[in-house]
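All protein chains of the complex are present and in place, except for one that has been dropped.
Each chain gets a letter, A, B and C, in the order it is written, and its residues are counted from 1.
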């Protein structure tokens, strides 16, 4: 058990929560950043190991303030999990300019701002990990991903650019290409009401791989990996 | 010689000008959109075949107004060449949030807005072509492309999403992955002062390929192609 | 009208024939290489501009002999179109080791051998073009492409390696990612009996793009492009 800080930007039910539980169990103290600022709930010793912070990932000032507050209260962030996302789906006709922009602000600008704040600090210490929850949409645009794919592509290539810049300074950047529907109450009901259990990705298994990434030693770092259920058609 | 309208968003010296000359020679009437609203100069019969329009590609309202003005004055745009770009180069430390955003507005949001306006109109006529001046940076991030690559990746995947949506409606979307330094007074001086002539890409040869794209029949359309000088190391 | 020689390895009905007609019309003399050695038929002045040669693309010796014979009879090959292919489809269970090997021999080894013979000769003259009929399978493996995709992937990456090696010597290598079903009597009947006309790719339109590739000037060469019908789902 160590006491390094793992910050999760875009904490929430589903994958955000799975990251939190997995890294807490692995001995990290947690900083949970979300719009609402809601934390893990009563099952955790929130006093000592888990703190929740309110933050708007689409607003660089808000992000900067929240990250500064985290480090002031809890110490340097060793692992940042960038999980903020607006899964804005729709065709060209359905997506407005504002939605297209909001999607990009949360998915791409927010990652840029986070790296801009934390990159130099991590570089100074010579260590740090930034893991991004990505998607297959980062690799291809499709009918309903007018905004989502453009955002995820920007996010992925930005992460790659960061990996090349910050890797030699000891900072591990990784991008998870999540290729499937994550099992949550929401996705079960709205995305895939009639699918069997095996159709879904268990969020804690994605989080386990993220933890493995955070544990890789620096002579063999992974930048990118895909994740999908065994029975996925792809 | 036909008299269809080709609009070039992001007209300027270099590639923008080469597109203009090539499509004019091929019989198109030209609408040249740029911040300054400057046209092809005195060598062309600007009265009849070429008109210049002022437009800020980073501002959806400005784009919409300019495109409406073009179609009102000259008739429906048959070919749109999206050449607007801020080639903002720099590391994470050197690029500000504002620069990161401005880059995306011009490269990605402007394409989205243009397609949002022209897509339904082209679909109604069952024909139209949108060609985007892309770059290798759309495929990978690098040390100095913190903003540029993130923008180009968003632009490329957006174009792919548009291609899948609009192709079946008879609209040809194409993305040119330009992989080299285009020969202009500016690049000669600032990017590659000591390189031989063969190092550079001749803009009119890129434009020739764009013209070929515009002429492809719809049973075998190209969405993406790369272009580079024969002696390029890649 | 010029009188350069265009050799088509893997000549046959469909795409091979379309390449032949298109390049003949553009002024090339044709060398048609196929297992059977059958040529374009009576409609062409076979005496002067078109010659057919028998050749087994899976056998380096046979290829070498045929290419030597072509150049001896007709002069240096300026454009080589590598169209040889065994479209061997099947799952892991259905494909035998022999089929897996035969597929690779025709698609990948044959291209290697052709380049090994013609590369140095083209390099000596400082010019030449090699165009490969590729497929989307070169980019991803699928359920029924156990052999086909592995072959096409090898072919594509070999072509890319050749492009990097031979480009600076003035040789243009290009790879066409054909993403659709080509309209032939065979595919109409066996692959897609109930599809409308628009489902199919017209081979002559693919050939037109190949001709454009052969005409590109060397400051802006295309290595790779995709081709698909406007209504294709991809």
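Here is the rule we go by: a residue touches a chain if its C-beta (ideal position, glycine included) is under 8 Å from a C-beta of that chain, and two chains touch if they have at least 3 such contacts.
Note that the structure is a prediction, hence the values are computed from the model and not measured.
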Mind giving the shown chains that are in contact with the missing chain?
-> A, C
Residue, one of C:81, C:108, C:178 or C:225, that touches the chain absent here = C:108
Looking at C:14, C:37, C:60 or C:76, which residue reaches the missing chain?
-> C:60
Chain not shown, touching residues in chain A = 164, 167-168, 170, 172, 180, 183, 198, 200-202, 205-206, 208-209, 212, 216-234
Mind pulling the chain C residues that touch the left-out chain?
-> 60, 91-93, 97, 100-101, 104, 108-109, 112-113, 115-116, 119-120, 137-143, 145-146, 149-166
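Just so it is clear, only the chains that are shown with their structure count from here on.
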Line, ring, star, complete or other: which describes how these chains touch one another?
-> line
Same-residue or different-residue interface between chain B and chain C, half as cut-off = same
Centre-of-Cα separation between chain C and chain B, whole angstrom | 31
